[in-house]
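Step one of this worksheet: look at the structure below.
Let's look at chain A:
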Amino acid sequence: MKKLLALILASAMVLTMLAVPAFAEEAEAPAEEIVMHEGVTAEGEGTVFNIYAWNEEFKGFFEKYYQVPEGVTVNWIIVPSDGGAYQNALDEALLNQENASADDKVDMFLAEADYILKYTGSELTQDVGALGVTDFSNAYEYTVQAASDANGVVKGVSFQCCPSALIYRRSIAKDVLGTDDPAEVQEALSDWDKFAAVADQAKEKGYYMTASFAATYRPFSNNASTPWVVDGALQIPAEVQQWIDLTDSMMEKEESLTSGIWEDECTAQMFAEGKTMCYFGPAWYFNFSMGNAQDPEKGCPGDWAICEGPMAHFWGGTWILAPAGTDNPTMVADVMNTFINDEAVCEELVVNEAQFSNNQAVNGKFAEDPAFGVEFLGGQNATAVFVEMAKNIKFENGTIYDQLCNEGLQNNLQDFYRGGSTKDEALANFYKYINESYPEVVTP
Partner candidate 1 sequence: MARVILKDIKKIYPMSGDQKKKKAKGKKTEHKTGNLQITDKGVVAVQAFNLDIADKEFIVLVGPSGCGKSTTLRMIAGLEDISEGDLYIDDELMNGVAPKDRDIAMVFQNYALYPHMSVYDNMAFSLKLKHMDKKEIDVKVREAAEILGITEYLDRKPKALSGGQRQRVAIGRAIVRNPKVFLMDEPLSNLDAKLRNQMRAEILKLRQKINTTFIYVTHDQTEAMTLGDRIVIMKDGYIQQIGTPQQVFDHPANLFVAGFIGSPQMNMMDGRLIKKDGKYAVELPGTTVVLSEEKQARLAANDVAEQEVIVGVRPEHVILTDSGYRGTVEVSELMGSSMHVHLTDVHGKDMVVILNDKKDFDKFTTGAQIDLTFTPDVVHVFDRTTQKNLEW
Partner candidate 2 sequence: MNTNTVNSKKAIAQLTIVRIIVYIILAILTILCLFSFYMLIINSTRSNGELQGGFTLIPSTHFIQNLVNAWNDSSINIPRGMLNSFLIAALSAICATYFSALTAYGIHAYNFRGKKFAYWFILAIMVIPSQVAASGFVQICYKFGLTNNYLMLILPGIASPVVFFYMKQYMEAVLPMEIVEAARVDGSNEFFTFNRVILPMLKPALAVQLIFTFVASWNNYFLPSLLLTKSELKTVPIMIAQLRSADYSKFDMGKVYMFILLAILPVVIVYLILNRNIIKGVTSGSVKG
């Protein structure tokens, strides 16, 4: 009996394996006319170009828009980020860079804002200016700041810019503020006092201002005026303290739910019957992560709009960095220049890939274009909003401790907001968490 079951399972598996490629054939996309950048390399440089990444996003762009120079093979080393595997594998490879054979050397790697400082601040990356990437006039300031070390030496570039907007429900805004016009809504929400006041109004009408206690965290933390760790001691930046105070008050008045940003309770509010007015997020958030709002039956596409909100900030984005010891310096510089300075390629990114490119001139063109509206946002031109906002984004006062400080504080405060601990306990737990992760950091 059991053997029979095993046999059935085994044959079912084999059959599925054989059967599925049959439908795989049908899904060939028709070839479109796309602009490609002609890649260049130099005589005597490596023939294998190794790129480390944790997913295939950049690989997709690279393969579509960058014509690899003849004689060079691009080798993608994709290590998933789960369990820190990406950084571990990358670290091993970078530390071994000197001994690695030319074909095994890391020539380029990707990093996120959360841990980019670890690499830009070390000897493992090199000055891209020396390689020939010198024109940052069209790139957004914060993307350059993020890729620079403490002395301002630029170690990489970003191929995308992720300004994060305040995303609001038009119908609720009308009910609460009497208007859903982005300019007027922006006027009503242009600073945090106004934001708190609108939250009170929304509450009166039976709405939530935000669906997650952490929705407003990023604007504050992005704009912190002091680093998390000063002279070896942990110090909550004033802006983050301001967020705590705001959130405490909103929680007390029940103007927000206690769930996390990615939790079901928060995303369920995106359905048409949801009662939440504001979300915060960049283009990728409303394009790909607000699936419930886009649901044709239960969602409410078109009932949304964006404005800058109280503070300009960014969320996400990927940087390409140049490791020290690459044997393809010319091509490294060429790739970087392509994704920030080749306007044709940047335009393709905006049009085909729903990216907000890291080229101000290109983005400016689309901001002017009345035909470039987003259906989900009721036809609003999102690029126009982002173009304005992106100029004000800062990437300052970063430390290598930021990621855990941000996570630790939010997680422990969530426990407090849910009634699992007192505020003092929550803060004590946060300090303890930091102590355990970074024994060298002095906590209050």
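Simple rule for what comes next: a residue touches a chain if its C-beta (ideal position, glycine included) is under 8 Å from a C-beta of that chain, and two chains touch if they have at least 3 such contacts; residues count from 1.
Selection rule: all candidates are chains of the complex that A comes from, given by their letters.
In this text, all values refer to a predicted model and were calculated from it rather than measured experimentally.
Candidate 2 is the partner touching chain A in this complex, chosen from 1 or 2. Interface residues of chain A, counted against candidate 2 in their complex, comprise 2-3, 5-6, 9-10, 12-13, 16-17, 20-21, 23-24, 27, 54-57, 76-83, 85-86, 88-89, 92-93, 95-96, 99-101, 104, 264, 267-268, 271, 284-285, 287-289, 291-292, 294-295, 298, 353-354.
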